[in-house]
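Below is one structure, written out as structure tokens, with a few remarks after it.
One chain of protein is taken out of this complex; the other chains stay put.
Up next, subunit A:
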Amino acid sequence: MEPDIEKLLEKYYDGETSLEEERALKQFFQSGQVPEHLQSHAAQFGYFANARKEQPSLNFNHELAMRLDPRAARADRPAVAQGAQGTQGLNPGLGGGRWMLRVAAGLALLIVGFGAGWLVQSRSENGALLAALEEKEAGQVAEMKKVLAFEQMNSTSASERIQAVNHSYTIPDADRDITQLLINTLNFDPNVNVRLAACQALTHFADEAEVKEALIQSLAIQTDPNIQISLIEALVAIKEKRALDQFQQLARDQEVLDVVRLKATEGMNRLTTDV
């Protein structure tokens, strides 16, 4: 093997190697079994292989999405979405958009608060126990939403957000808000562990069409191999055939880690055979 490598190296420095040969060199110098006299070449090849894994941060993706389509990105913001859309429609292009948004969010919270209070009260006749239970639940849901809300991302810790995510699927009847929140977390949370937790939480809601759609789409934008793999597993588990295209793309994409590509291929096979 070594004489081969030496020949290859010579060809490499002459600019005559093929891509395959260069990949072989990279692999060889990363194998950890490089003989002493060739060791001085290792740094170069190791650097190339590692440099290839660099990716822009997740925040970047989100910012870019906002710049390209400010409307959609803003509508994506979960906690304030319903309240905000109305006011925004009335004040297009006013510099005070953000301010209005906050007022709207405040109002929305107030209304939700009153609503919840009224709900609890009206049911209290049915038995104090039930009401107390529900109140607690509503509180937990609100708490979870608060922690996961987009604006909060800088002020909450990753573990708090993971807790909130994990809490989401213990809620008996989760509504669209919650799944939407989880989807946003999956796509935009800066912390990979939180995204992973969101991905796992979403599998609990995978029978909803929206969630299925979101899982497929998310696969196109995720760059972390752990999340790519979880998504593939989730999509295979729910036998989502529409993901086939995405799998195929992943399997072909040279930039994607080998394990992920293998996983995607395996997923493709399972989706096609398993009728």
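FYI, a residue touches a chain if its C-beta (ideal position, glycine included) is under 8 Å from a C-beta of that chain, and two chains touch if they have at least 3 such contacts; residues count from 1.
Note that in this section contacts and distances are computed from a predicted model.
Missing chain, UniProt name from the options "Branched-chain amino acid ABC transporter permease", "RNA polymerase sigma-70 factor, ECF subfamily", "Pyruvate ferredoxin oxidoreductase" or "Phenylacetate-CoA oxygenase subunit PaaJ": "RNA polymerase sigma-70 factor, ECF subfamily".
For subunit A, the residues touching the chain absent from view are 9, 12-16, 19, 22-23, 40-41, 43-44, 46-48, 50-52, 54-57, 60, 63-64, 67-69, 72, 220-221, 223, 253-255.
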